[in-house]
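After this line comes chain A, so read on.
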Amino acid sequence: MTGWAIEIAQAALVLALAPGLVGVVRWLKARLQSRRGAPPWQPYYELRKLFGKDVIVSSNASWLFRLAPYVVFASTAAAACLVPSLAVTRPLDAVGDLLVLVYLLLLGTVFLSLAGLDPGSAFGGMGSSREMTVAALAEPTVALAIFALALSAGSTNLGQIVGRTLADPAAALSPGHLLAFAALFVVMLAETGRLPVDNPATHLELTMIHEAMVLEYSGRYLALIEWAAALKLLVFFALLGNLFVPWGVAAVAAPAPLALALGSLLVKLAVIAVVVAVLETRVAKLRLFRVPELLSVSFVLALLAVTSSFLGR
Partner candidate 1 sequence: MDSLFAQLVVLESSLALIFGLVLLWRRGVPAYVNAFTWQSLVLAAVAATVGWFGRERELYLVAALLIAVKGIAIPRLLRRMERRFGTERELAPYVNTATSLVVAGLLVLFGGAVMRPVVAASELPTRAGMPLAMGLVLVSLFVVVSRKKALTQVIGFLMLENGIALLALLGAYGIPLIVELGVFLDALMGFLVMQIFVYRIHETFDTLDVDQLDRLRH
Partner candidate 2 sequence: MTLETTACLSAYMVLAYLGGAFAALLPLRSGLTRALTAGGAIAGAGAGIALAARVLIAGEPFALTVPALLTVGGGVALRLDGLGAFFLLLIGVVAAPAALYGVGYSAAYAGRYSLRWLGAMLNLFLLTMSLVVLADNVLTFLLTWEAMSLASYFLVMTEHERDDTVAAGGWYLAMTHVGLALILVAFVLLSPAGGGGGFADLRAAAATLSPALRGVVFVLAVLGFGSKAGLVPLHVWLPRAHPAAPSHVSALMSGAMVKLGVYGILRVALDLLGVGPAWWGALLIGLGAASALVGVLYALTEDDLKRLLAYSSVENVGLVFIGVGAGLLFASLGEPAAATLALAAALYHALNHGVFKALLFLGAGAVAHATGSRDMNRLGGLIGRLPWTAACFLVGALAIGGLPPFNGFVSEWLLFQSLLPAIGSGAPLVAPVMTLAVGALALTAGLAAAAFVKAFGITFLALPRSDEARAAHEAPVTMRVAMVVLAALCALLGLGAAFVLPVLGGLLAGHAGLPRVAPALTAGPLLLPPGGGASMSPSLLAIGLLLALAGAWLAVRVGAARGLRVGDTWGCGRIGQTARMEYTSTAYAEPLRRVFAELYRPTEDLTIDVHPESRYFVQSRTYRSEIVPWFERYVYAPLVRWVAAGAAHTRAIQSGSAHAYLAYLVVALLALLAISLAWSASL
Partner candidate 3 sequence: MLFVFLLGPALASALLALVVRPYRAAVGAVNAVLSLVTVGAALGLWREVLAGRVPVAGPDDLLRADALSTLLAFCVSVVGALAAWLGPGLGDDGWDAAQARRFRIFANLFAATMLFAVTTDNVGFMWVAIEATTITSALLIPLHASKASVEASWKYVLIGSVGIALAFAGTVLAYFDFATLVGRETSALSWTLLRDVAPALNPRVLDLAFVFILIGYGTKAGLAPMHTWLPDAHSEAPPALSAMMSGVLLAVALYAIVRWQAVVRAAVGHGFADDVIGLLGVLSLAVGSLSLVTQRNYKRLLAYSSIEHTGLICIGLGLGPLGVFAAMLHLLNHSVAKSMMFLLAGRVLRRYRTAEIDGVAGLLRVMPWTGGFFAAGMLAVLGLPPFGMFVSEFALVRAGFAAGRPLTIVLVLALLAVGFVGVLGHLNRMLYGRPSGSVPVGEGGRWALLPLGACLAALVVLGLTVPAPVERLLLDIAEIVTP
């Protein structure tokens, strides 16, 4: 019984933390650019505001336009539940592994792209086309990074990967792990639409990818999509944190280790948020047709990660 309790706790925690994380990143960027910036909990206000507003739907759009937000939110939430944010041994661990998690995120991206096409506006089409391009090019890197991790752990299950690294700390510093971390970090930037690939804060239609798809949304649909985007960011941060630096994740389901796990999770998320914020203030956005070069760099990193892990055996 306690397993399921942890699952629910984890889900609630993740859902609650996500908008805050986005707020923290925005706040950090503002401070780094010597601006006061909105407080980190600003996104919660936005969500409450959006949920309260009426919805206007384009006359060209179909039922898919209305279904898409729910599917995007559901798939990202399901992915979030699979991440071992607090404990290792949990019932959901057997249901899905790292591959399933990635494909759930891809499901969300696909529905978002379709929703972008539905109203028939040029920007929606452009955003959808570019989003699918980036997602498609990121796939091989993700797969190889997963295989690099899976090789040392012997399986792609998240629990086992975390457990394996906990049991043998030296592995965390092995070249395979480090290269995989770098590759996944680049993929995170691409998938969640962070700066070098796509500017989350921009409204200049020609440059944005993620924003262009959601231009037509309003009200509670927009709230769901914003929340899902925040959830996706949290999923990637938690993955980067717990898979590569697993210390603190509770090995056994007792209250003390869980509290420690919560603390260590928050610390890891904060550290990654700072790194991302610093990166975003220093780096300018890449032209869209330079993004594949960035992704091919990450692909080579992942390839080296895999080769080093099986050469090392």
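As a working rule, a residue touches a chain if its C-beta (ideal position, glycine included) is under 8 Å from a C-beta of that chain, and two chains touch if they have at least 3 such contacts; residues count from 1.
As a selection rule, all candidates are chains of the complex that A comes from, given by their letters.
As the structure is a computational prediction, the values presented were derived from the model and not from experiment.
Of the numbered candidates 1, 2 or 3, 2 is the chain that chain A touches in this complex.
For chain A in complex with candidate 2, the residues that touch the partner chain are 51-60, 62-64, 70-71, 73-75, 77-78, 81, 92, 94-97, 99-100, 103-104, 106-107, 110, 113-114, 117-122, 124-126, 128-130, 132-133, 135-140, 142-144, 147, 150-151, 154-157, 160, 205, 216, 219-220, 223-224, 288-289, 292, 299, 303, 306-307, 310, 313.
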